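With one protein chain removed, the remaining protein chains of the complex are shown where they sit.
Up next, subunit A:
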Amino acid sequence: MKQVDMIIIGGGSAGMSAAIAAKEAGIDNILILERKEELGGILQQCIHNGFGLQTFHEELSGPMYAQRFIDQIHAYRIPYRLCSDVVWIDERLRVQYVNAEEGYVWVQAKTILLACGCYERNRGAISIPGKRLPGVYTAGSAQRFLNLENILVGKNIFILGSGDIGLIMARRMTLEGANVLGVAEIMPYSNGLNRNIVQCLKDFAIPLYLSHTIVDIQGDFHVERVVIAQVDEHRNILPKTQKSFAVDTLLLSIGLLPEMSLADHLDMEMDSKSKGAKVNAHYETSIPHIYACGNALHVHDIVDFVSMEAHEAALCAVQDIKGQYHRQKQFSTQAGSGISYVLPHSVDAQPSQNITLCVRSIRPYKQVMINIRTGDRIIKTITKRYLLPSEMERIILKPSDIGILEESLIVEVKES
């Protein structure tokens, strides 16, 4: 069986960044396994701009951002396989993949990095009533059809969910000649970035219906009409608030979930909030030598953070490969008031390296403080002018901030 130091599953923004970091840290025996026909992952279909502000201090398009990493992978001659589906991984760090040229191949790894991204929630995830008709797509599928394959999936469109992909698709389809009749969002606030609300909806006079959801999908052989209605604060449908739209297509932009199906059969601890694996501050899952990063770990809103996280995760795996990773007693991290989840899920009792905490708030806040404490000891306080569920907060803790832990680390929002 072929032996590899680091197998990276996924050649998107996380996988490429991890491979580059590992190579620069002196690991040559790497293998990236990518399911699609080229490197780049979802960035290749995200043709809009706004990527790379944190990493390159430029506003790049998705493919431009990917290109920089692809060029680096080639310059470093990092091995990768395309059109290769990983079908099995196990606790003994064996990986099986399949492609049309090699058939089924087993590889023995020293470390496995799960960088396989995320997938879209679909109609089944939110139980939309109405007929099961053709014409319902996830926003990302419609984006792939339009931006890579030159297929506009409909002429008259309604969009459910105000996530960024839905908003971006509203503008994109409008520019390509489709008529977007509206976007419905069940929450009283948008889940997308404000700049996308302005540039993708307001610029084209596309109405946004907050506190609204779809109550019916109608038609004979294809979607012909969707019906929306207003909801109250408990998401109960309010009577006599129905509006009907004659459309041929419904796009769903209702959230993303980490793609972790490869770990389904493993005894890997999962987080019920982030829907990804639980990891320690070394990005190691509950199964030794298996690491997770990027959208496979938790869904990010900015690709730059995916690249940074994957870079850090790869360096931790490199320490493992080199036998320099000494496992310590762990203390858990906890989401306190106002926080929906915290990553990593545990930290070393006495950390020797910086720890990046990723947190998301439960609802929008203005002028608040984020406290990180253990017991009564406040480790760090950050003041924020704003805090949004759609914008992940990254907090870096130094070993000197933490000292020696004796109980868990709590992150909480304090309103002033």
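Note that in this section a residue touches a chain if its C-beta (ideal position, glycine included) is under 8 Å from a C-beta of that chain, and two chains touch if they have at least 3 such contacts; residues count from 1.
Criterion: contacts and distances are computed from a predicted model.
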Practice prompt. Report the protein name recorded by UniProt for the chain absent from the figure; options are "CxxC motif-containing protein", "Transcriptional regulator, PadR family", "Ion-translocating oxidoreductase complex subunit C" or "Thiocyanate hydrolase subunit alpha".
Written response: "CxxC motif-containing protein"
Worksheet, complete the sentence: Out of A:D28, A:E59 or A:E415, the sole contact with the unshown chain comes from A:E59
Worksheet, complete the sentence: Touch with the missing chain holds, among A:T55, A:S84 or A:N147, for A:N147
Worksheet, complete the sentence: The one of A:V180, A:L193, A:V368 or A:I410 in touch with the missing chain is A:L193
Practice prompt. Would you indicate which residue among A:Q44, A:T111 or A:S346 is in contact with the undisplayed chain?
Written response: A:Q44
Worksheet item: Which subunit A residues touch the hidden chain?
Response: 37-38, 44, 47-49, 59, 61-64, 66-67, 71, 147-150, 175-176, 193-195, 197-199, 202-203, 385-386, 388, 391
